[in-house]
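Apart from one protein chain that is not included, each protein chain of the complex appears where it belongs.
Entry: chain A
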Amino acid sequence: MMSRRVVIDPITRIEGHLRIEVEIDENNVVQKAYSSSTLWRGIELILKGRDPRDAGLMAQRICGVCTYSHYKAGVEAVEDALGVTPPLNAQLVRSLLNESLYMHDHIVQFYHLHGLDWVDILSALEADPALAAKEAFKYTDLPIATGEDELKAVQEKVKGFSGKGSLGPFANAYWGNPTYKFTPEQNLIALSHYLKALEVQRIAAQMFAIFGAKQPHPQSLVVGGITSVKDMLSPARLAEWKSKYEIVKEFIDRAYYPDIVMAASAYGTEESVLGGMGVKNFLTGDAFLLSRNKNLFESGMIKNGDLSRVYPIEDQKIEEDVTHAWYEGDKPLQPYNGETIPNYTGFIDGDTVNGPAKIINEKDKYSWVKSPRYEGESCEVGPLASMLVNYAKGNKPVVDAVDTFLKRTGLPVEALFTTLGRTAARMLQTKVIADHAIITFNSLIENIKSDQSTYTKFEIDPALEYKGRFIGEVPRGTLSHWVRIKDGVIENYQAVVPTTWNAGPKDANDIIGPYEASLVGLKLEDPTKPLEVLRIIHSFDPCMACSVHVMDIKGKELADFKVSTVNGVGTC
């Protein structure tokens, strides 16, 4: 083979447009990896000069998958700037929406975006449904959608596709790759849950829409509070939320959790999922208001995988480098000092294992994503960071969930620092949230009895200047929005988002980010069909639209923000 370059573009089953390239040696082991985001939209630039109350709805259009995250962040950044505190009811409803979002988003991520990296659809067709029905009981006492007849129906449905030679959305994937480790029966169980999850996610979306108006792209938050007061005060609506919540929670307990236990047993010795981590620094923010002043998850940072010490996050230690990003600039800058002037240099002609193509020129710039660094080091963010930091902090619900899972699977703590661990952590985070969302719900019901307020009035004085920010945790990791208001309109807006941390290119010092680092040392079975790469990248849950943002030079003035702890306004 001539070329040792593998290009994967588009990376499918993600939000947005992502290209991954790797260079392999003669044994097909990855030596170098490059991550490139191939779309730029410029939304922060568009926000300038707008009414600050529009920030949330506009920022929301950054991403329709973790829809709501940027809405809430935009609204709460403006609240922080104006010094507005929404009433407790509003904070609790926002938290309830966030919990509903996570329950939806993580299910879709695992089953519909990530699942096919673990589940071989064609193998599922060979399974014996009777045996599979029995197998399901190994992982839970109460399996869902795995009765023999149900599994037979699932097989027939998919055979319906393959019979005509048209697999539709399942066509031309890497089926049969030897790193698929489920037995045919296990594949069939997971395939059945893939289909079941399509139904459940609709219910999860309805659960969200009760107080959020619609999903995706809710419309019930305003600066100062929430608008869905009628729904909040309606016993029928509250009951509706609870009944849908129970259905979704049941799926998490009886399908999602056991499926990950099943994956841990099947993949526990598969090399390609036991690496996948080159960066062991983790950052996370606060999240989920359970009751007045009580959050479910806390913020913090871990260095070098050392769980014995958690550091508070200090914003001035965050810098972004654009050496290899398609922007002008030659030194790392604090986000609030950031400059963003597009400077696209494109790809070059080259050869790949699949033939000639446009390839990344790694000596030059190669992505629309910048490279954020903390004290000059790259960091991973996301559910794994949230679980690890909270585990290290001794956060009881997290410690219990992680320990129970490790005991169940017989895996050591070190197993968390792998692709498998990253995927398991997302499920564990979902499980902890599903177990605790009801506390938020009950707090709301309790509070409504004596207080029906949902909105705090405020004024924007055009003669004053305001600045504020939101920092908190969203499904893909730590998110912050920064806003500066002058003459009554947005003067400057910026978002520092999760996928930027994970997907950024290498920096001026050749320090590489989590995506790129996670692939080094990976052995590919067939470089023309690089399933192993997809599996690792999907385990991060890429969201490219989020990660490509523009900051304005006027942001410099934001440098004098007083930043003590990482704490969003109200809930996050």
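Going forward, a residue touches a chain if its C-beta (ideal position, glycine included) is under 8 Å from a C-beta of that chain, and two chains touch if they have at least 3 such contacts; residues count from 1.
The definition used in the following text is that contacts and distances are computed from a predicted model.
With the options "Hydrogenase small subunit", "Electron transfer flavoprotein subunit beta", "Carbohydrate ABC transporter permease" or "CRISPR-associated protein Csd1" in hand, the undepicted chain maps to the protein name "Hydrogenase small subunit" (source: UniProt). Checked against the hidden chain, the listed residues A:A73, A:L88, A:M103 or A:I121 yield one contact partner: A:I121. The chain omitted from view is touched by exactly one of A:G74, A:P143 or A:G224, namely A:G224. Residue-level contact of chain A with the missing chain is found at 7-17, 38-43, 45-46, 50-51, 53-54, 57-58, 61-65, 67, 87, 108, 112-113, 116, 121, 153, 156-157, 159-161, 163-164, 166, 168-174, 198-199, 201-202, 205-206, 208-220, 222, 224-231, 233, 342, 344, 346-347, 352, 354, 357-358, 452-455, 457, 528-530, 534, 545, 550.
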